[in-house]
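Only one protein chain is missing from this complex, and each of the others stays in its spot.
On to subunit A.
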Amino acid sequence: MACRQSSAGTLICLSLLLLLLLSTCSGLYEDQIKKFDWRSVHLGALKQVHVDLNHFQPRVLLSTHEQVVASLCPKTGEIIWRQVLEQKPRGDIKLLQVSGFADDSSDTAAAPMGSHLGFDMLTVQGHAPALVRGWNTNIGTIEWEWSIMPLHTERAQDAVWFYSNSVLYHVVPVWRSHIEVTAYFATSGHTTGSTSKIMAAWIKPESCLLSGTFYVCLDGKQLISLDLVAKSTQVIATPLGAEPSSKIQSLPGLNGLLIVDKKLISVNKDQAVCSELTSASYLVGSFNLRKVLAYADLVDGVLKINAVYVDNCTPVPELQQSVAFAEDFGTPSLRSFDCKAKRNGDGKNCLFIFATSAESIVAVQQGRVRWAREESLANVIDTQFIDLPLADTEGTLENEMKGKAVDAHSLNSDIASAFMRRITTQALQMKSLFLHVIGLGPPPTDTQKAGLVRDSFGLHKMLVLLTRSGKIFGVDNIAGKHHWKLYLPNVAGFENAEQMRLIVQRSSKHFPLQPLCAIVAKSAVNSNGVLFRFNPITGRAAESGLLQLDYQIKQLALLPETEEDFVKGILILDGTNRVHVEPKHATPLAHGMYLYTANVKTAELEGYFVKYAGGELSCLPIWNVRLGGHNSEQQIIKVASKNPIEHVHSQGRVLGDRSVLYKYINPNLVAFVTQAPDAAHKSVLNLYLIDVVSGSVIFSMTHRKVRPPLHIVHSENWLAYSYFNDKVRRTEITTIELYEGNAQANNSVWSSLQAPSMPLVERQSYIIPTIVEAMRETITERGITNKHVLIGTASGGIVEMPWHLLDPRRPISSTTQGREEGAIPYIPELPLPTENYINYNQTVARLRNIYTAPSGLESTCLVVATGLDLFVTRVSPSKTFDLLKEDFDYILISIVLVVLTSGSLIVRHLASRKLLKQAWK
């Protein structure tokens, strides 16, 4: 009986907990799937590709730099199947070999059906261990796998593989010494003999490559090569006319052929070469059962494809074509082509696959671009949601309001003139509406035609995506349509793994003025700064577009809006600690700004004050902090500042006794995390909260036996970070909250220079039963809605974690104090209920980052998760309290209203008649 009672007790406890959790969940109904969200699936930049149009199932097999193996439909470019393999270095795809595409026609790898010896396609990945996998290319499954563990793992890092006649060769170069070649039967993994060591003291890491079976190194003005398969090893020296200006490349498909400065050179005496050709990219394929050499060049926006027969170097007119090639694809390089074998081979059935410098995959057929895949979206590095422009009528209204606001400052405004303006604008609106109705109005602008007009709730926005390749996309956040694309060649990310920045300089709020975005990057040519300004709605360059700066960028800051054109200037600190402002007329606004820089390697922070006096900007160093530790081993691994557009609505927290615990909301607080190896504790992680205006350390904490991956969210008065606990081998999340106390030191202004005393710190750690890949807090317009933390997991899910589960004030002993405060009793494990996954089954492969932005609705926050895939959705942490439900029954409500009103009228009439009758009685 006692047992039953206790079990009943636990049941009640559990159900209570469940109820608590249920109140937090925000699951999706089945009919809402794909209503607010969309996902686009990507593969990454192309590494190797094989088109096969003559297979019973035509396909494009490819491997990418993101360690993805996939098969595409040659007609549309859609993914037939995709396998996301292990991350680098373990999953690094070193070779993709498709059966029947070997150099020699004597290839016998295609085994009879049902045998375990054949393969459709094989891949070699990684170096220690090297994984060799055979694939079924029709459905994308692994048929078999074998692996080898090399003796010297560090040597094997540079290993290359090639395939010839059913044998897979593993080539391990030992730099400046020798080459070790081991041959394996491709399908079984058995060695064919012992490892052969070929003495080659001339091999150097930067100038060697494999071309077919030849190992080739560039040595000054000559090529030194070696046939690795030949019975007798013989070093062949091929002289070049001059030292090549670019790197030498191999030409797959022809044994021992190299591309040196756009020309072809053969190191194989059995292989003839068409040496008079000059082209940016070459490719070997077959056409009408003859081997052809195709080459493609981009000339003035037109892609010219030509081909010659390999045996006699005569042109193949059937394959010759010119294609108009969009600028935003970048420079193409021909990667694969195949022609459908027909009796009259007229070249019309040939499909050419190009990889471009903007990481697109472009398929060309019959003189036009058949399809293109934007694979640069697999590496999104920054995003912004931009409000769409107003419709014309609303625009004039907005203009009028603005006029009023401006007039309010001047004294000569009077009610009569304002009223007159109002009347005239409304008359104009009526006129334009009338003209629109009868079809005589002004033609809609391009953006209006594309449906890019602001909606009433501000949910429809332009999502600007900046990718690592320098390609920028303007994507509709509701439909997922790419409205515009831009490609910036020759830009790169900064040092210290800092990416390019996408900055909104002017929002859409200033109506006749167009919004303005800027990209701050480093020039790939001379490592100086580059600034590119563009209109995020149309995707056209604005304000003279690309601006090459003549200095290096060390750090930057965004200034407040100027009064004349509402542009937020960019304050740039250059390599010599001087400051510049772009655009120039915003320079006076830089006065009084604070700047800081963090050196990740030495863990040193520098604080600067920017002064504008006498038309000159100057930058004074005011503080520095060294976080390197006593032996300077600590390195900064993460810097987390708050979202600058964040609003904090609630200034405190109500306690159980109805007093207020005021939040310590320091807008200048930045979290720094340093890590160092430690003799006793393996790895030590330090967290510092530093006020970057005054340079004072507000709080610090140490975690021992803890290591990255570290992900951190910093918002309002709290901080949450996840790390791997090495001692107990699990991922944990620690949360910190800062409070000022029971009274606010200054309730009107915040100044870091007269900051209140040290805050009270609450902290707690939780166990999260998954691997965290990204974390981000939700953000809303006014900050009234609760904050949730979006946690991206390694499996590609995004969990919405309410803050009250992460709350460090969750009481450990279940006291009434905590309960009255609304805090749930502390349970170390964080629950991950499936209904809290905002992307249900739309997993985001290789989830890397989550970005959030407020919408026009206070309850709703827009979310974009990036990784290999792209997932865009919206979340409402406190439910959509400011929105009627979609299934709200307007008809029923209006019917009830009408019936009630008319009923009451009728009844009143009847009642008055009855009274009259009674009075007569």
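Here is the rule we use: contacts are C-beta pairs under 8 Å (C-beta built on N, C-alpha and C of every residue); 3 or more make two chains touch, one makes a residue touch a chain; residues count from 1.
One rule holds in what follows: contacts and distances are computed from a predicted model.
> According to its UniProt entry, is the unseen chain "ER membrane protein complex subunit 4", "Tctex1 domain-containing protein 2", "Cytoplasmic tRNA 2-thiolation protein 2" or "ubiquitinyl hydrolase 1"?
"ER membrane protein complex subunit 4"
> Write down which of A:S333, A:S641 or A:S696 is the residue touching the left-out chain.
Per the contact definition at the top, the residue touching the missing chain is A:S641.
> Just to verify: which one of A:A378, A:V693 or A:V706 makes contact with the chain not shown?
Answer from the full complex: A:V693 touches the omitted chain.
> Looking at the full complex, which residue from A:R368, A:K584 or A:R658 touches the chain that isn't shown here?
A:R658
> So one chain is hidden, and I want to know which residue out of A:T597, A:N643, A:S683 or A:T880 touches that hidden chain in the complete assembly.
Once the missing chain is taken into account, the touching residue is A:T597.
> Decide which residue listed in A:S63, A:Q125, A:S336 or A:Q552 touches the omitted chain of the complex.
Final answer for the missing-chain contact: A:Q552.
> Tell me, which residues in subunit A touch the chain that this view leaves out?
Considering the whole complex, subunit A reaches the absent chain at 494-496, 498, 522, 552-558, 560, 571, 573, 575, 592-600, 636, 639, 641, 647-652, 654-655, 658-660, 665, 667-668, 692-693, 744, 746-753.
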